[in-house]
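Each chain you see keeps its place in the complex, though not every chain is here.
First chain written, first letter: the chains are A, B and C, and each begins at residue 1.
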Amino acid sequence: MKAKVIVLPKQSVLDPQGVAVRDAIHHHGLPAVKAARVGKFIELELDGSQTEAQLHEVCRDLLSNPVIEDYKLVVEG
Amino acid sequence: MTVEPKITPELVAKHGLTPDEYERIKSILKREPNFTELGIFSVMWSEHCSYKNSRKELRKFPTTGDRVLVKAGEENAGVIDIGDGWAIAFKMESHNHPSAVEPFQGAATGVGGIIRDIFTMGARPVFSLNSLRFGPITGDSPNVKTNRRLFAGVVSGISHYGNCIGIPTIGGEVYFDESYDGNPLVNVFNLGILKHEQIARGAAKGVGNPVFYVGAETGRDGLAGAAFASRDLTEESKEDRPAVQVGDPFREKLLLEACLELLATDAVAGIQDMGAAGLTCSTCETASRGGTGVEIDLAKVPQRETGMTPYETMLSESQERMLIIVKKGHEKTVCDIFAKWDLPYAEVGVVKDDGMMRVLNHGQVVAEIPARQLADEAPLYDREAKAGATPPQLDLAKLAEGDNHAALLSLLAHPSIASKNWVYRQYDHTVRAGTVVVPGSDSAVFLVREANKLLAATSDCNGLYCALDPRQGARIAIAEGARNLACAGAMPLAVTDNLNFGNPHKPENFWQLRESVEGLAEGCRAFDVPVTGGNVSLYNESPAGAIDPTPTVGMVGIIEEERHVTSSYFKAAGDAIILIGG
Amino acid sequence: MKAAVIRFPGSNCDQDCVLALSELGVKTDYVWHKDTSVAGYDLVVLPGGFSYGDYLRCGAIARFSPIMKAVKEYAAAGNLLLGICNGFQILCEAGLLPGALIRNRSLHFVCQHQNVRVEDISNPFLHLCRTGARLRIPIAHGEGSYSADAATLLQLERQNRILLRYVNNNGAAIDLANPNGSVESIAGIINEGRNVFGLMPHPERACDRRLGSDDGRIIFESILASLGAISLDEDAAAPTTSRSLT
């Protein structure tokens, strides 16, 4: 059983990484990329004894910083 | 066009302005302000920008001396002569409130801000210090966990920004005490080196000169952060906090190099960083200092987000931006240098002779305010000062006899006393190949190669002493700084300070502020060192109460001869140990 | 002889490198990352710093900057190329050296004076040292943990291409003395052609005794000597242990 967590900077917050990546892709010769945002991807392996609410708590308190980031949680299998 | 809100007494109050202040605004404008103008006044007249509650006290500092080239308060930072045509610019600044909300970014943008203050003066930043206060970090209570998160976040924020930009953080201090529970203090210091003739001014000189905006695009970050920093922290501040500013040290490095490269040409008439209150502060202050007016058009300002209103653009606190007054005819030099460093730039306005700060949006006037009255004529207050309750006296006779050995060990294990290696190991303290005495000694010692000068620097303040007796505590802070410098082999040159206190509307807090300022002033006179500038951070107060008064002192000294450099470690077995003073 | 220090926009040890080389009497130029030639130089240095903010991975973006094409050709022709810290990361990203540098195992940036042991001197960068000599040189990095697969490691070992290892005060490469979790305590490696050297420690910060150590000089002096730019009395120059003050 697995959970996948995606953490991305909030839209209103400056994302210097995203800007650097977009510029680098342009330099690389691919102007088709209009914007880039860079966040974290976290894969958790679960033994099944957890609840989804517990996972959300971990996402909110530990894996993301609610002040500047949003997260998405997908539990699989 | 969005319709701007109507000005109501509630809206005025929400902007932190009193009815009297609002009347004063009307008499300056000779009419009602519009929404954008109200926002502009609210940030310029916040404590953070106007020092309206503390300015009268700050006048008590000694600010003159043979070595003073630029006095406190004149510019972004004071400048001190260190001989042979060389000078240093240095200053300390707080980022307490932002760090309480988002420790990593709050501390990081604090470092960015103080570094901009220094290179705005034309100086190349060469080292930083940091002075930190947190609540207790040992234990398992929710408060303690928060404090640990704040502590770790602040240290990595400073490390991230300072290391990336390549300026060594060579010293500082960290204290842990209940009074800082939920009210962390993050004071950062930077020092830069320059030749006397390189001193740059933040004045809009020369009517007709173009005004350039350079650096990062403006977004909605930190809207009205200056006003935010001029309030107590409450539970709700977490809700109505401004969009958090995110620092980009890479951009700032480019900005630093580009600005220094530009200042080395003959193109610049004036330069000012956009710190708190961004465009607002930089336009009206340069106009006020230059005795001129400045007109800008917001439509020309590089923007990161779409649909920003004039209010938002003027009040944004996006980081890594500067305003540059360019000598007419030298526009191309500016464009070439900023293009070379891949930085946004735009000609956004012009210097006028009418004393007004005029803001246009697509050619339409959206704000028009006399610059000098906005920048320099905020109301000044004499707050009521009254000593608080006398702190409980410790009765030495009643102290229990204990195991001295165990007591010593537990003292040494206290986080405020224990080694700070965990902190300074995360700071690049050897970049720029000049650190002669690394963190861990009384003062850091730095060899400024361009000038071949050895400088020592330290930051000091014991909040507990100041809580017991703010005047005496402040004098002790100065004396401790001077002692730390002497122990490194240095003569003290000058002082910068950061006054961290609670809400000044409470008489006991204001009393602490006044006593501390007078104590610092006495200390400075005793050691014959001028204050070259600093920062005031009030409202460091949560529902549990105000912080201990913390007038942090940053002191810089010069070491005349290399053989005088001394560090505080024991060097070899068999060396004599002598105790002096007492 | 002439040296070039490549200046990426976020380089921050470029000035320190120029200073260290200049003080040894080497004519040294900055070369801008948007330039396209390093012709005429006898030594090229990729300095430390955060080349492009290091936002994606350290060195990932720098690898594609215009100057790197010239640097690769220059190295392929057998010329001396030195990558320090971020420069080492760029060399790995660019495929000029094998392996990669990942996040320190502590997840923290680490800055301290560090002992490293010279593992091999049959190269232009360390030939004035003695094998086994201990040098004390500052490190300052957040992503300095060297990583490579087993086959690569075996090859590095067999070809004597591991030039520096992190060690303790007694010269032992024990785990406690490994500041970042590098595999086999590796602090610096060289390419197969023995002309491209990457290392995490900052020798340019250890060229002046006033800064606590001048052990880094031996690296620059070795380079100069191998280019015939100086001739040294080898015994006088070769430290068997640290020459630093403390």
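The criterion applied here is as follows: a contact is a pair of C-beta atoms (placed from the backbone, for glycine too) under 8 Å apart; a residue touches a chain by one contact, two chains touch by 3 or more.
Computed from a prediction, not measured in an experiment: that's the story for all the values here.
Whole-complex chain count, expressed with the shown labels: A x2, B x1, C x1.
Keep in mind that, in the parts below, only the chains that are shown with their structure count from here on.
Shown here, the protein chains touch in all possible pairs.
In this assembly, the C-alpha centroid of chain A lies 35 Å from the C-alpha centroid of chain C. Centre-to-centre spacing of chain A and chain B amounts to 33 Å, using the average Cα coordinate of each chain.
Across the assembly, chain C contributes 52-53, 55 as residues in contact with two or more other chains. Shared interface positions of chain B, i.e. residues touching 2 or more other chains, are given as 248, 250-251, 342. By the touch rule above, chain B contacts chain A in their complex via residues 101-102, 104-105, 216, 219-221, 241, 243-246, 248, 250-251, 304-305, 318-319, 342.
On the side of chain C, the complex with chain B involves touching residues 9-10, 12-13, 15-16, 19-20, 48-50, 52-55, 108-113, 138, 140, 142, 202, 204-205, 207-208, 210-212.
Per the touch definition, chain C reaches chain A in the complex via residues 52-53, 55-56, 60-61, 64.
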